[in-house]
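Reading through the structure tokens given below for one structure.
A single protein chain has been removed from this complex, and every other one stays in its place.
Letters are used for the chains, namely A, B and C, taken in the order the chains are written, and counting of residues starts over at 1 for each.
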Amino acid sequence: MPSARRGVRAASGEGADPMDKEPASVRPVFPKSINFFRPVIGIALAAVPLYIVMLVYYGNSAEATRVGYEPDQPVAFSHALHAGRLGIDCRYCHTTVESASHAAIPPTETCMNCHANIRAASAKILPVRESHATGMPIEWVRVHDLPDFVYFDHSAHVRRGVGCISCHGRVDKMETVRQEKPLTMGWCLDCHRAPEAHLRPPELATKMDWVPNEDPFVLGKRLRDENHVNPSTDCTTCHR
Amino acid sequence: MNGKWTTADGAPLFGLLAEFADVDALIEGAEKVRDAGYTKWDAHTPFPVHGLDDAMGIRHTKLSYLVFAAGVFGVFAGLGLQWWTNTVDYSLILSGKPFFALPANIPVLFEVMVLFAAAAAFVGMLAFNNLPLWYHSLFKSRRFLRATNDRFFISIEARDPKFDPRATRALLESLRGAAVEEVEE
Amino acid sequence: MNERGGYWRSLGELAGTPAFRLKLEREFAEGAVDAPGAFTRRRFLQLMGASVALAGFSGCRWPKEKIVPYAHRPEGWVPGEALRFATSGELRGCARGLLATSVDGRPIKIDGNENDPIGRGASSAIDQASVLDLYDPDRTRTPIWREGRSERSVVWGDFLAWTEDLVRDLRATRGARLAFLSEPTGSECVARLRRRLAAELPEALWFEYDPLSMDHAREGLRIAFGKPLRAHLDLASAAIVFSLDADLLDDDPAALLHARELAAARRIEEGRTNRLYVVESVPCTTGAKADHRLSLPPRAIAPFALAVLHELVFAHELEAPDRLREILRAREASDPPARAFAKALAEDLAANRGRSAIAAGYRQPPAAHAAAHLMNDLLGNIGRTVAYTADPDPERPNHFDAIRSLAKELEAGRVETLVVLGGNPAYDAPADLGFADLLARVPHAVHLSSHRNETSLLAEWQIPRAHFLESWDLSRAHDGTLLARQPLIEPLYGGRTDAELLAVFLDGRAAASGHDLAREAFGAFVSGEADFEKSWRRLLHDGVLGGSARPKVDVSFQAGPTADSLEQISHIKDHAGENGLEAVFLRDASVHDGRFANNAWLQETPDPMTKLTWDNAALVGPSTARALGVETEDVVRLSINGRAIEIAAYVLPGVAAGTIALPLGYGRTRAGRVGNGDGFDVYPLRASGAPYFAFGAAIERTGRRYPLAATEEHHLIDPRATRERERRVGSLVREVEADEYLRNPAKAMHAEEVHHPPLVSLFPPHSYDGHRWGMAIDLDACTGCNACVVACQAENNIPVVGKKQVRNQREMHWIRIDRSFRGDPDSPEIVHQPVACVHCENAPCEQVCPVAATVHTSEGLNAMVYNRCIGTRYCSNNCPYKVRRFNFFNYRKNLEPVEKMAMNPEVTVRSRGVMEKCTFCVQRIEAARIVAKNENRPLRDGEIVPACAASCPARAIVFGDLNDPESRVAKLHGEARAYGMLAELNVRPRTAYLARVRNRNERLAKREKEGHEPIHG
Partner (left out) sequence: MSRSTAEAVPALDERIRGEPLVAGGETLASVTETVCAIVEKPRPPRAWYVAFGISAMLAGLLFAMIGYLLIEGTGVWGINVPVGWGFDITNFVFWVGIGHAGTLISAILFLFRQKWRTSINRFAEAMTIFAVLCAGLFPAIHVGRAWVEYWMFPIPNNLSMWPNFRSPLLWDVFAVSTYMIVSLLFWYMGMIPDLATLRDRARTRIRRFFYGLFSLGWRGSNRQWHRYERAYLLLAALATPLVLSVHSVVSFDFAVSQVPGWHTTIFPPYFVAGAIFGGFAMVLLLIVPSREWFGLKNLITMRHLENMTKIVLATGSMVGYAYLIEIFIAWYSGNSLERFTFMNRALGPYAWAFWTMVSCNVILPQLFWFKRFRRSIPAILLVAIGVNIGMWFERYVIIVTSLSRDFLPSSWGHFTPTWVDLCTLLGSFGLFFTLFLLFLRFLPIVAIAEVKSVMPEAKLDRDVHHGQGDYHGDIPRQHERQFGGPETNR
């Protein structure tokens, strides 16, 4: 019996498939051209996921989302003028920077100390005069905005000789304040792990245009030993 | 390919296709074709037929070496990843354990190894087999539709140096139980 | 008027600008993370940012935040820096000196003031929780005027207008038909005004009522010494302390002082071991600390005092007047254990004349107090361990008489205007007076109250009462020391103090402000105008006027009256009577007399004994429960001569046979959204005649059940588990016998050791050079008072989860107090053990976290990084101590903005899905470190004090650097009593426990050993 199933004749004789009676050729599922597209398809398959990954990665990176943030402020206050050309020290206005965690945004009074008589009439400082008169505060827009679960202490950094510019950039050259640095955890860690490059004599911390007259790393190394700067990378240093 | 041969109705010829009904005929046929010294030819079966490889004189694939290499790479990748992230880049004190201890790293290392090797096996198979190849001349043949069902085929391509329409057809028709047809490019 | 509006307005006033409000809002938009909603928003924006970035743009970020500086910054104000001010709170007429911490104008934390004569820097759970009352959103926000059914929110001016004619008439009638009902108060301002009142409106009546009055003690002293006095125990120098149903360590105006001194006098390492005998009906923290504890039904306690006197007089020949000898002759304790106890105790007392201290509890009848002081007199303790000061107000009738006579006045309609200064008489006055109905009939009632409670509803006027953090006042501590009270914040809802309201009835519109009243009052304490300002400033700075304590008075014992009173009690049968159960009315450790019912922190604080939260229950002893067929969570119908209530039962080991204990202060109907409907109101059973004990209580089962939320013994149903628990407790909560320990410390400790293989680790231990933070907890000092629990909650922004969640074991307290019983269930030994994260050096939690959200710092803290946590709960599963707490929900979703003001900005507010636990108050460590670094000096030992340690009255918790051999904590770790709980797991805990010391009297110890087989841990 099994031998009955041998040979083409027998098989086609089964009539199992009607194909035999039809013309010998069929149209393939895909046209010949598709083979030329294989490389394209291949590349696409590889590239698309890559693109998405990149998109997400850069999308989350501070460079894409934060750096360069430069909102309009309610008062056209120019750091470039005050800190730069007039050379007023940061601490004149940000009084608590050496003693407290916040480098307090100055109260309107501070502005009026000078502007009571300097340019008192200028339209630019109208909102300041108003605030001073009414006691209503000026609502500045926050530029350097750390997440709420991060505890940063200005005094701890300034007292060790970490210059303002290390985190804020050359504010004395900014008409309106702009975020220069990513202020991400990774970025903080870089400095906490190797602070040398950012150390200067503490008394010069606020000096914007200061440049070391020797190799900053050599200096930094020395200052680090002198001022016992051993920044910690423990989580609890910033997260509580 | 070369326009040297054409079919009866003048279309460029892909090659000749011989259909067999069972394994024994196929194997015999394959041995004959092999002995005739053809190189650009192949057999088509609905399932892997054992012994056919010898009958066709197919050399052993290199796939295994590729997979092995991938596996070895996986080992180092897995180990390197763990060592660099947990020991070098950000070492944290966890449960008073050392920053690097092989035992804790073995599971991940193993999984990564398997992952790489397996991926290599699959991708390698496709690559070596020149797949995916959605279009192929043989798909034009109606009979060939049964290559994935219950029929066995031998195809000899026209670009084979020893190919000669008449001689080759003669050879194929001489094989037991073969039904031969031309397949155009 | 819009309530919120009112609330913000006052805030605005407080901070000078709306700046403040904006600041708040940004400060508490905080959280370890945002809930998904916000999260996806951020992600989306960032993704947008990404694609834009790729297109070459940048600068897309989440919405703007504002910085709003003052226009005129207040003097010395530094943004975000904490300021501390001395002030004082008050309870039961005794002020407590406190330090309030304030950030950006918000008081956020209360601590004890070092200068306070009682607290000496420590504080109680109630002190700690008081800051939450300030921000209670249910506080009444405006004066309310009721006319019939209609209520109107009005303004202070309207009330003044209303008083104008009234004050005129009063002047004319010399205050006739005017009555005041006040809570006991130590306020000097009120005292001054009362003197004026007596002079200017002599007809006006003044009543004083406290539902938890301690006047029995006062009366007892009147009997013993002929005049009302205040007794002061000096436990530091007492070798033997004998408490007759007195909770000296928790329920006493001097509790903090007692706890501290008792602990100090027990430092066995310094060879000091006192012995504490407690005879009581219901276990309390003092009973838990006792070296020997005897459960007796209330009625049997006074007679027991006589039994002891009998032993002293007849067995130990103490000199006593003949009449007394007669009364005492036949007064031996009748049942054997009591007799043995009395004999042994008398022996100890006699052996330590002048070095013992005896006190009776305020629930006990005056005679019992007389008896106690008689003992003190006979043993020559007076002047040595017991001292007396004059009563601040000798003339006043005792509270229960006072409320009774007020009721008579009201009944007779002789009162037209009733001014209720605080309190809640409609709820807590004795039931037999039907006070609520009487109050409703008063033509003009004015209630000064922070909440619109049961009483306010019946009054014509309700005036919002100022919180002490909003008030000016001068007030007297328990020992008479003068304490300052100054506001840290403008009254949020324009509240007024007692004195301010009282002044209105004297001067109408001309009434002086609280500030002026306080300064006036202070005038009496300084000589001459010259240095007034100086000493006023000094007072505000120190919070205390040095040397202003009341002088000790010499007393002479009045044999006659004492004999008479003892004669009365000598007729009481000391064995459980035939006439049914005996009910005891308790002050509740959480809600006191009900006044703190709306304080969520206190509601969720487990009771020191029952571990119940959010409820009270009828407490019965195991054997009594068995006899009655009652089980925990059964609802029973409890009736005492005619009046009846339904209440859930709770079986508590150690409650005396035939006794049923009823904590007061629950079942409030008008407490607020937190307090309404929690627990059961037992005031209806309470008669002015028998305020603390009631005979002939009857119980019947209703067959219904009521779910109770206790934080221990969840579902501990099967006996196997019960046995296992009791088997383990010995090694977890170690105890040593004093004499054994003194003979051979190591051996005494080893007794309880669990046997385990040598603790070797595969890896070399991590070396911690620099600091190595650690903690030591002295179980012999801890009283289980819960101060640390609430302090931690306040310091670390720990959320309240509510009864349902507690019942499902989701309570969030970072430090809990495990309570365990040993020995005979009807009179067990009780131990308290505070448990917080022990910061294991080989922390099991750390290695299992897939994202390294909990890791060790270089100083060995087991840090929990909320913003990294993804919430697998694996760490909690793997924590042998189960001290990790998980945010199963967003427990802050429904917080009102005003409640968020209580939060500590130095601690991240955890969001849903995040694990949290004790951090050793890392925020305090970091703050101290930065200060020290800025001053270029090393950290000093004791400079860093976690919230729990700061609050602890017994100084049981010590924190410091284990690497510094000189630090206190290092020394304590070195002591022989120190052991690590579950150290056999080789997790190397950083918290060492110091074993509890039992200084037993051999005679009794022998009996107990024969007597009891241990049960139930």
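As a convention for this text, a contact is a pair of C-beta atoms (placed from the backbone, for glycine too) under 8 Å apart; a residue touches a chain by one contact, two chains touch by 3 or more.
Keep in mind that what you see is a predicted model, and the values were worked out from it rather than measured.
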item	value
Omitted chain - touching chains that are shown	A, B, C
Contacting the left-out chain in the complete assembly, out of C:271, C:528 or C:850	C:850
Contact footprint on chain B, counting only the chain that is left out	22-24, 27, 42-53, 56, 58, 61, 63-64, 67, 81-82, 85-86, 89-90, 92, 94-95, 97, 104-105, 107-108, 110-112, 114-115, 117-119, 121-122, 124-126, 128-129, 131-136, 138-139, 144-150, 153
Hidden partner interface residues of chain A, rising order	1-2, 5, 14, 16-17, 29-30, 57, 60-62, 182, 184-187, 189
Residue ranges of chain C at the interface with the undisplayed chain	33, 36, 39-40, 43, 712, 714-718, 720-721, 724-725, 727-729, 732, 805, 808-810, 816, 818-820, 835, 844, 847-852, 868-874, 876-878, 880-882, 884-890, 912-915, 982, 985, 1017
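Everything below uses one rule, namely that only the chains that are shown with their structure count from here on.
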item	value
Overall pattern in which the protein chains touch one another (line/ring/star/complete/other)	complete
Comparison of B-C and A-B by number of C-beta pairs in contact, larger one	A-B
Length of the line joining the C-alpha centres of chain A and chain B, rounded to whole Å	50
Interface hub residues of chain B, defined as touching at least two other chains	none
Residues of chain C engaged with two or more neighbouring chains	855, 857-858
Complex contact set, residues of chain C against chain A	16-19, 22, 29-33, 45-54, 58-61, 64-73, 78-81, 855, 857-859, 861, 863, 865-868, 906-908, 919, 922-923, 925-926, 930, 933-934
List of chain C residues in touch with chain B within their complex	761, 763-766, 841-844, 846-847, 852, 855-858, 988
Residue ranges of chain B touching chain C (in the complex, touch as defined)	92-98, 101
